[in-house]
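A single protein chain has been removed from this complex, and every other one stays in its place.
Now for subunit A:
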Amino acid sequence: MSQIPNLDNAPLNLAALREQSQKDLLSILKNIRGKKCLVIDPKLAGTLSLIVQTSLLKEYGAELRILSSDPLQTECPKIIYLVRSQLSFMKFIASQIKNDEPKGLQREYFLYFVPRRTVACEKILEEEKVHQKLTLGEYPLYLVPLDDDVLSLELDQSLQECLIEGDTSSIWHVAKAIHKLEFAFGVIPNVRAKGVASTKAAELLNNMQLEDPVNMDDMGIPEINTVILLDREVDMVTPMCSQLTYEGLLDEMLHINNGSVEVDASIMGAQQDGKKVKVPLNSSDKLYKEIRDLNFEVVVQVLRQKATSIQQDYAEVKSTNTQSVSELKDFVRRLHSLPEIARHVHLAQHLQSFTGKPSFHARLDIEQTILEVQNFEICFEYIEEMIHKQEPIENMLRLLVLLSLTNTGLPKKNFDYLRREILHSYGFEHMNLLYNLEKAGLFKRQESRSNWVGITRALQLIVDVNDTANPSDISYIFSGYAPLSIRLVQHAVRSGWRSIEELLKLLPGPHLDLKRGGLTFNSSLDAHPGSGAQQTIDRVGHRSLVLVVFIGGVTFAEIAALRFLSAQEGMGYDFIVATTKVVNGNSILRPIIASSKEGMM
């Protein structure tokens, strides 16, 4: 199975989108003749593996290297740098070029920025005096399809840039990416946004349409009916909770990277020890598609059933000799799914080694207690103990942030005490981190009464789950907590923001609800009351498509919740998710911790 998803069941023609990106890349390689060395930045290399097979790049005469601060080792006379427009990469490139100089190497250097060139990057190249040596270009890769219904901009720093650094570049990128989608699929008539970044992105999108309009004459009805933009900042609670779906857990424990996880070969049942294998995870794997969004408890049961039934079949085949050919055929057909079952049995077993630990359950308990804002003391002491035990800082911070968010900060006494304990336990170098978390509102002093309880009640976020196997609500995802972000989406598709306006004011950032396009058919529809509902019925056999954009990242659990929603009866919507990056609590916190420590924020 390939790491590149086949995208056959995508509600939009995402394959075409990907093909374009592929073509763009190959034409860069084609236009630079002869032997060349393609130097890619490390993150981008992973991203490209979702777009094009590395073997294909090699066919075009490209030798592959990963960009680092070390000098470049290659025989090729032509060097093509393909990097995202990040300042730090420019220094690497400059140092590599300068390294070649004294050796008298006659090389041609090309630099392709992803997705576009930026003045700031070029400025660094100028300062380093290598600007003249480079031929500059762009590789406009904005959206990468991760799966049938998930698109990513792969901007992993978007959240910290927006929240802490005040660098709003990613908002522009989001708007640009949606606008690019509109060129392929038509102008999206309904836009709903919540949060500072989201409303800004919606405005930019409108400006872009004015400036560089998508011609709507030669397109039929727009394929995407509504776009809902949400800032991660609006709901930081959800990513801090431990994900309990199969896919979510895989991401938490093994870290899903570009649609695959890397595990020891021994875990997957192979004999060679110590070797790592990559296991692709996308909907091309039918079994995975079936179980990825289930609560892990249920996944274990499903896998057990599947395994048991094959085992029985096997026993029957062995014991009775009077099998008809068709029965045998049937058995063999079912045996074909065996590798898939085996793969997930191995993974699930590996996950169980984490979920079976008492500490895992203790943690879930505490999360639940924090979400329900029941017993502050217990929660506080739990975190205090984690600090004293010097548990990994991101694990501790995740709970701490959750506690601070649900209580709108910590009382001054506790706040100062914990901060001091953290610095003593993990080192004074984390002072900047605490300052940044405070700036971002993730861990702060309590200044007003918490409204979290009000929000949970109004949106029914805390729900008792009776039957995890046959859930009726998205709260099964976190075994009793319905993600706030998805509740907002539920309201937004059902009736727009109007019905929850008061509630939205309790959450950070402004909101916006607008109709666009100035389409003649749209305004005529508006004349009829309840046109929103009508539209879904009008297109018989066509379900409306809603694009949900998360600026700052989305978790697999939330994606699962959206898939669950669209699978509900009477739901006339399909969802497609676009995000700056798929994240979880740790992957949000880790870069903040790292760059705070390095003083880069």
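Just a few scattered comments:
Operating definition for what follows: a contact is a pair of C-beta atoms (placed from the backbone, for glycine too) under 8 Å apart; a residue touches a chain by one contact, two chains touch by 3 or more; residues count from 1.
What we mean here is this: contacts and distances are computed from a predicted model.
Per its UniProt record, the hidden chain corresponds to "Protein VACUOLELESS1" from the list "E2 ubiquitin-conjugating enzyme", "Protein VACUOLELESS1", "RCC1/BLIP-II protein" or "GPI transamidase component PIG-T".
Of the candidate positions A:K23, A:H255 or A:H424, contact with the unshown chain belongs to A:H424.
Looking at A:P42, A:P77 or A:G269, the residue that reaches the missing chain in the full complex is A:G269. Of the candidate positions A:E63, A:E384 or A:D473, contact with the hidden chain is made by A:E384.
Counting the whole complex, the residues of subunit A in touch with the unshown chain are 87-88, 91, 116, 118-120, 123-124, 127, 161, 165-169, 171-172, 175, 200, 203-204, 207-208, 210-211, 268-271, 277, 279, 300, 303-304, 307-308, 310-311, 314, 338-339, 342-343, 345, 349, 352-353, 355-358, 361, 384-385, 387-390, 416, 419-421, 423-429, 431-432, 435, 597-601.
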